[in-house]
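Yeah, one chain of the complex is gone here, protein chain that is, but the others are all in their spots.
Order as written gives the chain letters A, B and C; numbering starts at 1 within each chain.
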Amino acid sequence: MSTATLEPRVHAQRTYLNADYGWKSWLFTLDHKRIALLYLVSITFFFVIGGSFAVLMRIHLTEPQGALVQPETYNKLFTLHGIVMIFFFLIPSIPAVLGNFLVPLMVGARDLAFPRLNLLSWYIFIVGGAFTLYSAIAGGVDVGWTFYPPYSSIYSQTHVTAVAVGVFITGFSSILTGLNFIVTIHKMRAPGLTWFRLPLFLWAMYATSIIMTLGTPVLAITLFLLALEHLFHVGIFSPELGGDPLLFQHLFWFYSHPAVYIMILPAMGVVSEVIACFARKRIFGYKIVAFSSVAIAVLGFLVWGHHMFVTGQSVYAGLIFSLLSFLVAIPSAIKVFNWTSTLYKGSISYEAPMLYALGFIGLFTMGGLTGLFLASLATDVHLNGTYFIVAHFHYIMVGGAVMGYLGGIHFWWPKISGRKYPNAWAALAAAIVFVGFNLTFFPQFILGYLGMPRRYAFYPAEFQVLNVMSSAGATILGVGYLIPLVYLIWSMRYGPVAESNPWGATGLEWKTPSPPPPENFAEIPVVNEEAYAYSAQAQEATGD
Amino acid sequence: MTEAEAHAQPAGLAHQFGDLEQQQSAATLGIWVFLVTEIMFFGGLFASYAIYRWLYFAAFEGGSHVLDIRLGATNTMVLLASSLTMALSVRSAQTGNRKATVIFLIATMILGGIFLGIKGVEYNQKFVEHIVPGLDWSPEGTVLSRLAPGGLEHAQIYFFFYFAMTGLHALHMIIGMGLLLWLVVRAHKGAFTASYFAPVEVVGLYWHFVDIVWIFLFPLLYLIGGRY
Amino acid sequence: MHNLPFQPDQASSIAKSVDNLYFFLTAITLFFTALIFLTIFYFMIKYRRRSPDERPRPIEGSVPLEVLWTAIPTLLVAVMFVWGSTLYFQNSEAPKGSLEIFVTGKQWMWKAEHPEGQREINELHVPLGRPVRLTMTSEDVIHDFFVPAFRVKKDVLPGRYTSLWFEPTQVGTFHLFCAQYCGAFHAGMIGSIVVQEPDAYESWLAGGTPGESIEQAGEKVFQASGCSSCHLSDGTGLGPSLLGVFGHPVHLTTGETVTADDGYIRESILQPKAKIVAGYSPIMPTFQGQLTEEQLNNLVAYIRSLGAAQPKAKEAAKP
Partner (left out) sequence: MSQHIVPQRTYIFVFLGLIGLTMLTTGVAYIDLGPLNTVAALVIAFSKMLLVVLFFMHLRHSGGLIRVVLLAGFFWLALLIGLTMSDYRTRSWTPAPDSWSSTAPPTHP
C-alpha cells in the first residue's frame, strides 16, 4: 500500500464529518454514516461494560470456592455479561455500525430508505440500554440472559422487569434496522446493480434483516408476557395455574437461536468481502455463498428445539429438531469450503483485515463443528448445561462474530475515518486476540466434557487447573481487544490520509472519496461489471 | 447535489429517492414488512393461546361463555365500518379530494373511539365480576365457578389471554388513533396530493391490519365451542 | 495438583456408547479443522502476493466441487443423526423391574426417597449393576438432575414429573450437579451418588435410618392435616370413610361411577369439588399448596393401604 506521508489534506474536501459541527449535528443527524458512528460509540461503550463483567467472572473462577464475589453477585455478573454482550453489542455490532454505513454506499444510494426510522432505531437502542444500565446499577438481575421462568417470573427478587423492558425496547431498534435494509436493498439499487452483482456483504445483510424482522417480535412478546408475570405473579408460564414453563422456552428460543445467526451472518458477509479483496479474486461459487446466507436465515428458524432436549420436551419433537439442526450446519460448511477455495491461485496479502478473516474461518469451523455435538441427541444429554456449551457459543460469537466485526472495522476504517491505522500494531493485536481467545475457550471444551456445569459460582476442586488456564487466556484476550481501541482513535488524528480505494477493492463504496461526502455520490453510479471483478482486464477499466 | 437540483424536485420527495414512484413503492414495502413483524408480534400470543386452548379446552370454553357475545359482534362491525371509512379516505386522498379525506379520517376516528368505548364497558364488566387475573381475581362467587369445575386456574389463564390480546389490540388502536389525528391535521393543511399520499396509505394499511387482528380475536375469544 | 483428568468416569451402562459417539464427533471436528487450517496456511504461503499489481486469473467456481462438499457433509451429518438418535431412544425407556426412587428438587437441595422409606438429602445410595429409575419433580423452580459419570441429565420441572434411569457399573461416589440455573446457590445444589455392592446396599438400607415407611408417614399427614376429623373410619363423619375405597368403584353425586385410583385420590385432595361422593356435600377445603409433593405422595400411599382393609360399616347414605 502506498505509504502516503503525513501531509495535511490538500483542500478542505467536503465530507460527512466536516459538513456540520456541534452536538445537534450528531444527535439529530439523518445521515446514515453519522448514525453508524453513533452506534459505533454506543456499542463500544457496552462492549467495555460487558467485557469487564467477563474479566470479573474469570478472576472469580480462578479459585474453586470463588475468589472475588458472593454467589449472588456472580449470578448477576454472568446475567449482565450475557444480556449486555448479546443484545447491546453482538446483535447491533455489524448490522448497525458497518451495515448502516455501507448498505447505502454499496447499493449506490444517497441514504437508507427511511433515515428518520434509522435515527429512531438508535434512540430506541439508547433507551433500552438505559433501562438495562439502570437495573445493573440499581442492584443487578440474576436470571441469566435466558430469563427462564418460574425462577425469573416468581422467585427472583432482582430487577427482572427493568431488564425485560430494556431488552423489549432494544428489540425494536433491531427490527427497524432490518426493515430499513430490506427496503433499501430491494428498492434503491443503482442502475445495473442486479441481485447477482451485489457484494456478498449485502446478501448477508439481507439474510440478517429477514431474521431481525421475523424473529425479534416474538422475543418482544415473550419478554412482555414475562414482565407481566413478574409484576402480577400470575401468567401463562406459572405452574400453579397449570401454565408450562417450557412454553416460555419455546417462544424464547424461537427468536434466540436465529439471533445467533443474526450475530454470525454479517461476520460472514465481512469475511467474504475481505477474502475477495486481499486474495484479489472473485469469491469461489458466488451464487452458492449468496444463497447459503439466505438458507441459513430460513433454516435457522426451524431448529430451536435443540436447546430443550433435556428439559422434558417430547422425545419425538427432539428427533425433529435434531434432524433440522444437522441440516442447518450444511450451508455453513459450504461457505467455509468456498472461502478456502477462493484463496486457491489468488494473490494474497496479509493486511490486518485478512488476518482477522482467516482467523474467523478457522475459529468458526471449530465453533460450527462443536455444534454438531449438541445437535445429536445422545451427546447433548451429557453436554447440555455444561461448559462445553459455553465454549461452543463463544467460539461462534467471539471467534466468529467479534473477529468478523474487527476485520470489518479494520477493512472499512479508511472509508469511515479517511485515515489509515498502523498495520504492524493491527497485526499484533490480531495475533494476541487469536492466542488469547484459544487459551480462554479451548480448555472449556474439556471442562464441559468433564461435566462442569455452567453458571456455577463455585466448583469442585478438580476443575481448577482448566479454569485457571481459561482465566489466563481471558486477560490476554482483554489486552488484545484494548490495543485496536488505542491505535484506531490515534489514527483518526495522526493516521496517514487514506485515498478513496486504499486496498484496491471492488464495490461502489470504494468509488466515492474517503470519507464520503454527505450525499455519498456526486451522481448515482451505473454498474456494468460483475461483483468482485478483480481479474486483469477489469482492473484497467476501473484503474486507481 | 447542487442547490438548483434540490429545488427542481417535486414536493414531498426525499433526497435519497430518485422519483416519487420509487419513494411510494419503498413506503409501501416498508409498511408491509412492518405489518409482518406485527403478525409475528401478535403471533407469539396466538401461538400460546392455541396451545393452552388445546390443553385446557373446557376451561377456555367456560371462560368464553362469560363474555358478552352481542358486544363482541357489534364491536366487530364497528371496526369493519372504520376499515371502510379508512379505505374511502385513502381513495379520496388518491383522487386529490382534500375535504372527503378529512371527513373520512374523522369518521374512522369516531368509529375507533366507539370501539374503544365498548371495549371499556366490557373491561368494566370483568372488574365488576372480579375476574381480572392479577388485579382482582376471586371468581368463587361469580358465574365462572359454576361453569368451570376444577379448572378455575385454567380459566385464569384464559382471562390472562383475554386481557393480554384485547389489551395489546386496544393499545394498537390508540396508536392508530394518534396517527389518524396527525393525518387529519396534515390533510387539513393540504399536504396530500394525488401524487403524494403515501402517509395516508401507510396509516390505512396499519389500520386495516389492526382490524384483521380483531377479525381473528372475536371468534377465537368469544365463540369458543359455540353457545347452545 | 491431582492428575489432570481429561475424561469423566464411565460409571454407567450407557457411558461407553455415549463416549464412542463423542469421540467420533471429536475426530470429525479435529479432522476438518486441521484440513481447513492447513489448506489455508498452504494457500497463504504458495499464493502470497509476489508483486503489487499481480492480477490472478478469475475462477468462477466449480459445480462438481460444490456438489462434493455438500454431499459429504450431508452424509456425515446423517450418520451422526442416526447414531445419536438411536442411542438416545435406546436409553430413554427404563428397563422393566428397575429400582424406583422418588427425587424432589427444592431450591438448592436434592431430596431422595427410597421405596423402603429411606430418605436422603443431597445423597443417593444405589446398588451396583441394577437399573435405577428416578421419578423427579420440583417444588419451586426448574432444576436439573445431572450425573456426569453416568452421562445422564434431565430437567426437573415444578407441577410435572420427569424421569431418567441409569445402571451403575462402577462402585464409588460420583458427582451429582444441578445443571439448570435455579438461583443464588445453584452452584451449591450438588451431591453425590454412592454406588455400593448389592449386599453393602442392603445393609445400608437396613442399618440406615429406617424412617417409618411411606404409609406410616402418610398416616401422620392424615392426622396432622385434619383428614381424620371428617373421614371417620365408620363412615359417620362429614366425609366418606376411606376404608376399602382404594381400587373400588365410587358413586358420585353426578350419578357416574369412577374407580378410586391414585389420580382420583390426588384430585380429591387438590381439587375436592371436582368429584363429590354420592350423598355428601362439597364442603371439603382444597389442600392445593398446603401439602408438599412428598406429603401428598405419602398420603396417597396411606389411603392406598387402607384400600385393603375391610370397610367397618356399610356407608350410610348421609343427606
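What we mean here is this: contacts are C-beta pairs under 8 Å (C-beta built on N, C-alpha and C of every residue); 3 or more make two chains touch, one makes a residue touch a chain.
If you're wondering where the values come from, they're calculated on a predicted model, not measured in any experiment.
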Check the options B:M86, B:L152 or B:V184 and report the residue that touches the missing chain. B:M86
Given A:G51, A:P71, A:G128 or A:G243, the correct residue touching the omitted chain is A:G243
The missing chain sits against chain A at residues 186, 210, 214, 218, 239, 242-244, 246-247, 250-251, 254, 301-302, 304-305, 308, 313-317, 320-321
For chain B, enumerate the residues touching the unshown chain of the complex. 24-25, 28-29, 32-33, 35-36, 39-40, 43-44, 46-47, 50-51, 54-55, 69, 73, 76-77, 80-81, 83-84, 86-88, 91, 94-95, 153, 201, 204-205, 208-209, 211-212, 215-216, 218-220, 222-228
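The rule is simple: only the chains that are shown with their structure count from here on.
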Taking each chain's centre as the mean position of its Cα atoms, how many Å separate chain B from chain C? 45
Distance between chain A and chain C based on Cα centroids, please, to the nearest Å. 37
Two or more other chains touching the same residue: where does that happen in chain A? 240, 242, 244
Which positions in chain C touch two or more other chains at once? none
Listed in rising order, chain A residues that touch chain C in their complex are 71-72, 75, 142-144, 146, 148, 150-151, 154-156, 239-240, 242, 244-246, 279-282, 284-288, 310-312, 315, 318-319, 322-323, 326-327, 329-330, 333-334, 336-338, 340-341, 343-350, 358, 361-362, 365-366, 369-370, 372-373, 375-382, 384-386, 446, 449-451, 453-462, 464-466, 533-536, 539
Given the complex with chain B, which residues does chain A contribute to the contact? 104, 109-115, 117, 175, 179, 182-183, 186-188, 213-218, 220-222, 225, 228, 231-236, 240-244, 247, 251, 254, 519, 524
Considering only the defined contacts, which chain C positions touch chain A in the complex? 1-2, 4-8, 17-18, 21-22, 25, 28-29, 32-33, 36-37, 39-40, 43-44, 47-50, 54-62, 65-66, 69-70, 73-74, 77-78, 80-81, 83-85, 87-89, 91-92, 107, 140-142, 144, 146, 148-149, 151-155, 157-160, 162, 175, 177-188, 190, 289
